[in-house]
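All protein chains but one are shown at their positions in the complex.
As written, the chain order gives the labels A, B, C, D and E, with residue 1 at the start of each chain.
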Amino acid sequence: MQLALSTWCDVEDYLRSSKALVVPIGSMEQHGPTGLIGTDALCPEIIARRAGERDNFLVGPTFNVGCAQHHLGFPGTITLRPSTMIAALEDWCASLSRHGFRRIYFLNGHGGNTATLHAAFAEIYARRSLNPAAPEESALTLRARNWWELPAVMETCRQLHPSNDGMHATASEIAVTWAAYPEQKRTRKLQPKVAPVNTFTDANHYRENFPDGRIGSDPSQATAANGEKIIAAAVDALITDFRRFESS
Amino acid sequence: MQLALSTWCDVEDYLRSSKALVVPIGSMEQHGPTGLIGTDALCPEIIARRAGERDNFLVGPTFNVGCAQHHLGFPGTITLRPSTMIAALEDWCASLSRHGFRRIYFLNGHGGNTATLHAAFAEIYARRSLNPAAPEESALTLRARNWWELPAVMETCRQLHPSNDGMHATASEIAVTWAAYPEQKRTRKLQPKVAPVNTFTDANHYRENFPDGRIGSDPSQATAANGEKIIAAAVDALITDFRRFESS
Amino acid sequence: MQLALSTWCDVEDYLRSSKALVVPIGSMEQHGPTGLIGTDALCPEIIARRAGERDNFLVGPTFNVGCAQHHLGFPGTITLRPSTMIAALEDWCASLSRHGFRRIYFLNGHGGNTATLHAAFAEIYARRSLNPAAPEESALTLRARNWWELPAVMETCRQLHPSNDGMHATASEIAVTWAAYPEQKRTRKLQPKVAPVNTFTDANHYRENFPDGRIGSDPSQATAANGEKIIAAAVDALITDFRRFESS
Amino acid sequence: MQLALSTWCDVEDYLRSSKALVVPIGSMEQHGPTGLIGTDALCPEIIARRAGERDNFLVGPTFNVGCAQHHLGFPGTITLRPSTMIAALEDWCASLSRHGFRRIYFLNGHGGNTATLHAAFAEIYARRSLNPAAPEESALTLRARNWWELPAVMETCRQLHPSNDGMHATASEIAVTWAAYPEQKRTRKLQPKVAPVNTFTDANHYRENFPDGRIGSDPSQATAANGEKIIAAAVDALITDFRRFESS
Amino acid sequence: MQLALSTWCDVEDYLRSSKALVVPIGSMEQHGPTGLIGTDALCPEIIARRAGERDNFLVGPTFNVGCAQHHLGFPGTITLRPSTMIAALEDWCASLSRHGFRRIYFLNGHGGNTATLHAAFAEIYARRSLNPAAPEESALTLRARNWWELPAVMETCRQLHPSNDGMHATASEIAVTWAAYPEQKRTRKLQPKVAPVNTFTDANHYRENFPDGRIGSDPSQATAANGEKIIAAAVDALITDFRRFESS
Partner (left out) sequence: MQLALSTWCDVEDYLRSSKALVVPIGSMEQHGPTGLIGTDALCPEIIARRAGERDNFLVGPTFNVGCAQHHLGFPGTITLRPSTMIAALEDWCASLSRHGFRRIYFLNGHGGNTATLHAAFAEIYARRSLNPAAPEESALTLRARNWWELPAVMETCRQLHPSNDGMHATASEIAVTWAAYPEQKRTRKLQPKVAPVNTFTDANHYRENFPDGRIGSDPSQATAANGEKIIAAAVDALITDFRRFESS
C-alpha cells in the first residue's frame, strides 16, 4: 500500500490498525559509469514497495534527494544541505504525527544520509524534551535502517559478489536497480576494473580520489538475477523488522 | 530521459547539447474520497516523463512533497513549510547549476505550490542581484508552469468535463492518474455529487468548509480514457513550451 | 485611524468593535526616471489611510520594503530576501494576533510581493495546521489584495490612460503618488516614450532588458488630477472590500 | 531628500558626491495612554527628514517596526524577533551596499533596538571578517545613534522637562510627535501622575510593573512648542554628526 | 559548586533551595602580544567559580566562544555569528528552564558580547510575550553583567592601574588571568607602550587601526598580585549581586 496511491479514506482506515509506516529515503548521486543516479532512492523504494504490497503496510513517498555534497563533482548529483534536510524531515514527521502516526521507519539507501537522519531525529525529539508539558500524543518513535544492513541481506550480497562488491556504486545496489529496471543495464568497460578505496572530504577532493565515481567496487558483476535475490532477502527482512518496530 | 535512471556520463553527454531540464513538482495531499494522495506529484511526473521520452530531454526527480498545510485535516497529507521548501529548492537549483544547467523548468501539479515556488525563485535570484560581482555562469533562468495551464490542455479538460471539473480533486487530474495507474480507480458514491466552492485558511477551516476534501468538483466523471487524452495534449504542449524555454 | 498615530487605549477601544485592520505593504524600488522609489509603498498607504479616515477603520504601519531583487540594478532599490519577508510577516501577524486581531488585510502595492505574501500566509497557517491542539483564538484570516485590482480601479486607470499604462512604473501608480506629493512631479523626456515589455530574472538581466527601469509604460501621461480620480475609486472599493472581509 | 520620494536617477546623482545616508529606525509600541504607538519611529523620521531637507542629504525609508516584545501586553504593539530584525537589517544594508553606499547612519528612536542593531552590525561585519578575500568595496561602516543622545539634545530635554521626563513615554518624545502631528495631542488624566520605575523581562511582567505603560515619566508636560525646540536641537546635532560620520 | 563537576542528584538538591545560577560567558580572541586568547572567558570563569565555591551557588559551564568578528585579523580568534549565539543561548536557557531554573545570571567577560546577549534575551522573552497562553512556569529572568562593572571592581582596577588600563587587552583583565595561570605570564616589549584608541568595524579595519591588537592599554603593568586583588573585589561583588538577583 503506497501512500501516494491511496486516498485519505484509505489512510484513515489504515490508522485504525497501525500507527506505523515505512518511508524510503535515498539520494540522487552518481553511481559510477554504469550505475544509475537514482540508485540510492530506487533501492529502498523497490524493497519497501514490494514488502508493503506483500504484507499490507503503508509505504510513504520516497524522500528522493538527500545528502550528497561529496558527489557534486559528477554531473547529475543533487544534494540538500544537512540543515535543509533536517527541516524537511521535521515537516514530514510533523505532518504524519498530525494524523496519528507514532512510528516512522526510514528505509535508507544512502550511507551519507545516516548522520543527518539521526541529527534530524534528535532535532525532532528535542522539541518534546525541551517542553515537559508536551502532550503524550505528540511522541514519535523514529528509526533509520540501511536496507543492506537488514538481517541476511549483507550475507546474500557477499554470496553473490564475494569480492569487490565495494562501498559505493556496489555490484549489489546496481543489481537491485537492474532487477527493477532491466532496460537500464549499462555495459561499459570500467577502468580500473576494481575502483580504489580512500577517504574524501568535499566534491573536488572526492573526484580526485575516485576518477569515475566508484569506491572499491566492480559493478560489472551485477545482474538483474542477482538483484532479484537481494530484493527477496531484503523484503523478507524488512517485513520482520518493520513489524517488530511497529509493535515495540 | 530520466535523471534518476541516467548515469553521470549520460548527463555529461546531455549537457553538451542542452543546459535545460524539466523538474516535476507536486504535493502529497488528499484529493477527496476517490482521488489519490499523490495526484499532484503524479500528474506532472507522468506528463514530463512521457514528453522527455518522446523528445529526448532530461526530466529530473520529482519534488514530491510541497505546500499543503490546508489539507492536513485529512490523513495522509504531508506538507513542507514554505520556508523549508524555499531552502530545498535553493539546494536543488544550486546543485544543478554546479553542473552547468542554466534553465530549470518546473512542471507543477499543485496550485498551492505556486506562491512558494516564485518566492524561491526570488530568493535564488536575489543572491546574484545582491552581489554585483557574481560570475555570469552562476545565472539561472527558472520557470514554473502548471500542467493544466499549458496551451490547449485546459480546453481539452473542459471538453471532456464541461461542467464541475472543479478546483481541487478535479475530474481531469484524477483522470490523468487513472490513465497511468488504472488499477487505482475508486468508485465511491460522493456526497454531494458536486463539491462546494469556498475560501479557506488553515487545515481546520478547510475541513469545515470541504467535508470530504474536494472543491467544486465531481470526479465521478473521470476515466482513464479521458486521462489519456489530457496527457496527450499536455505532452505536446510541454514539448513545445520547454523547447521554446530552452532556446530563449 | 492610523495605528502609528493611535494610543494603546485607542486600539483597545477599537478592538471592542472590530478584530480587523488594513496593513499597506509595498516596496522601495526604482520606478523609472520619473517615478518615485517609494511608489509601491506610497500608493497603498495613501489609499488605505484615506479610506481608514473616511470609514473609521484601523490602518497599520506600512510594510515599506518588500521583494524587489530584480530592481537592484537601479540605485536606491532595497529588497528583503523572501525568507526574511516571511519571517517579518510572521512577527507582524503574531503580534497583532496577540492583541486579539483575527483578520489582517494587506493592501499591496507591488506585484513582486504577491508570491512571498502568500508563502508567508501558508507559513503562518501551517503552524496551526500542524498542531491540532492549537487554540481556536490563534486562528487568523489573512488577505492580500493589490490596490489596482480592487473593483472599478483598473477600469478607472484604463479610462484615464487607455494605452501604455504599462506594467511597471505605470502612469496610474505614478499619478497616485503625484496626487499626494504634487511637488514630486518630474518631467523628463523618456526614451523610448513607451517602455519595452519582456521577462526578467535577476537584477542584471532586468537592467539589460529595461534600460531605464520601466516596463511597458508611458508615465508621461500621469497627472495629479488623474491620481486623485484613481485614489477616489480605490478608496471606495477598499472600504467595501475591507468591510466585507471584516464581517466574513 | 527622501529616498522614497526620489527617483533612481536622483540617487545615482547623489552617489556621485556622497556614499552615506541616514536611515530612521524605530518601533511600533505603546507609549502610555497619551503617547502615540508610532512615537519611536516618528521621532527619528521627523528629525532626519527635516535635517536631510535642510542639509541635502539622503534619508532612507523608516525601519518602522523594531524590537518591542516587552510592550506586547498593550494593544497595538508590534515586534520583530531580534533574529528577524537582524535578517532584515542585513538585507537593507546589502541592498544599499550594492548601489555603492559605504556608510549607513541609523538614527534610532527606541532603546530596545540598540542591542539588536549592534548584533546586526556584527553579523554584517562578520561576513567580511570571516572571508579574507572579500573585496574592499564590500566594506561598510555602520552607525547607530539614539536621537536623544545627540549632543545638546538631552540638555534641551532636561531644560524643558527638568523633572520626570522619564524613561519610556517621555515628555520629550511625546512633545516631538505633537510638534509634527499637533492634532494627535491627547489630554487624559494620568494615574499616577509620575509613572513608576522598575526593571522588566517579558510582556506580562512589564504590564504588571507598569500598568499604563509609562516608565518614570509625566508626559502631561509635553507640548508641541517644546517638541519644536527639541527637534531644532536634534536637527542641528544630526547634521553635524552625520557630516562628520560621512567624511570620517 | 560547578555544574560540570556536579551530578544530576546534586543539581536536584540545589534546585530545592535555589532557582538561580551563574553562567560565565566570554570569548576566544586575541588580547595583544602578551594577553591570552582565552582572557575574556577565563576572567568570568575564575571569578564565578571562586564565588560559587565560597558562597555555595551553582556555576554553569563557561560559554567560551562569543562575538569576536572584529578580532579575526589575529590568529587564534574564534567567533560565533550573532545569530548563532542567539540560537545557542536560547538552547542553554531552554534546557535550564526545563529543570526549573528561573533566573540565569550571565557573568560576562567581553564587551563585544553585550549586544548579542541582550538580543538573545529579547528573543527568549519574545516567545512568551507573543504567546499569552504561555505557562507561568516558563517565565525566565535573565541578567548579563560585565565582571569589571560590578560595584567596586572598576575602582580597584583604577587604583592598581591608574593610567592606561585601556579598553582591550587591559592590564586588569590580563592580571586576572595571570593570577590564576601564573605560568602564562608573558614579558614582551610592547610597541608603542600604550596602544592607540580608535573605532573599528570589521576585522581588516580593526587590524589596520590596532596593529598588535590592543586598544588603549599598557598591559605591562599587569601582575598576578594585582590580579588577585581584582579577583577578590569581584568575588565579593558577585556574591552580593547574585544573591540580590536570586531573591529579587
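We adopt the following convention: contacts are C-beta pairs under 8 Å (C-beta built on N, C-alpha and C of every residue); 3 or more make two chains touch, one makes a residue touch a chain.
What you see is a predicted model, and the numbers here were worked out from it, not measured in a lab.
Asker: Which shown chains does the hidden chain touch?
Answerer: Missing chain, whole complex, touching shown chains: A, B, D, E.
Asker: Of A:Leu42, A:Leu72 or A:Ala237, which sits in contact with the chain we cannot see?
Answerer: The one listed residue touching the chain not shown is A:Leu72.
Asker: One chain is left out of this view; which of E:Leu5, E:Val197 or E:Ala225 touches it in the full complex?
Answerer: E:Leu5
Asker: When the complex is taken as a whole, what residues of chain E touch the one chain not shown?
Answerer: Here the touching residues of chain E are 2-12, 15, 28, 30-38, 41-42, 60-62, 64-65, 72, 74-81, 83-84, 87-88, 90-92, 95-96, 98-100, 181, 184, 186, 188, 213.
Asker: What does the interface between chain A and the hidden chain look like in terms of residue numbers?
Answerer: Counting only chain A, the missing chain is touched by 67, 69-70, 72-73, 79, 81-83, 86-87, 112, 114-120, 122-123, 125-126, 128-130, 132, 139-142, 201-205.
Asker: Which chain B residues touch the hidden chain?
Answerer: 91, 94-95, 98, 135
Quick note on the criterion: only the chains that are shown with their structure count from here on.
Asker: In terms of touching chains, how many steps apart are chain D and chain E, taking the shortest path?
Answerer: Tracing touching chains, the least step count from chain D to chain E comes to 1.
Asker: So, comparing C-alpha centroids, which chain is the farthest one from chain E?
Answerer: Farthest by centroid: B.
Asker: Tally the contacting C-beta pairs at the A-B interface and at the A-E interface, and name the larger one.
Answerer: Of A-B and A-E, more C-beta pairs in contact link A-B.
Asker: Could you put a whole-Å number on the gap between the CA centroids of chain B and chain E?
Answerer: 54
Asker: Which integer distance in Å separates the CA centroid of chain A from that of chain C?
Answerer: It comes to 46 Å between the two C-alpha centres.
Asker: So the centre of each chain is just the mean of its C-alpha atoms; given that, what is the distance between chain B and chain C in Å?
Answerer: That pair's centroid distance is 30 Å.
Asker: I need the residues of chain B touching at least two other chains; which ones are they?
Answerer: Only 72, 79, 81, 83, 87, 129-130, 132 qualify.
Asker: Draw the chains as dots and join the ones that touch; what shape do you get: line, ring, star, complete or other?
Answerer: Per interface graph, the chains form some other shape.
Asker: Using the contact rule from the top, write out all pairs of chains that touch.
Answerer: A-B, A-C, A-E, B-C, B-D, C-D, C-E, D-E
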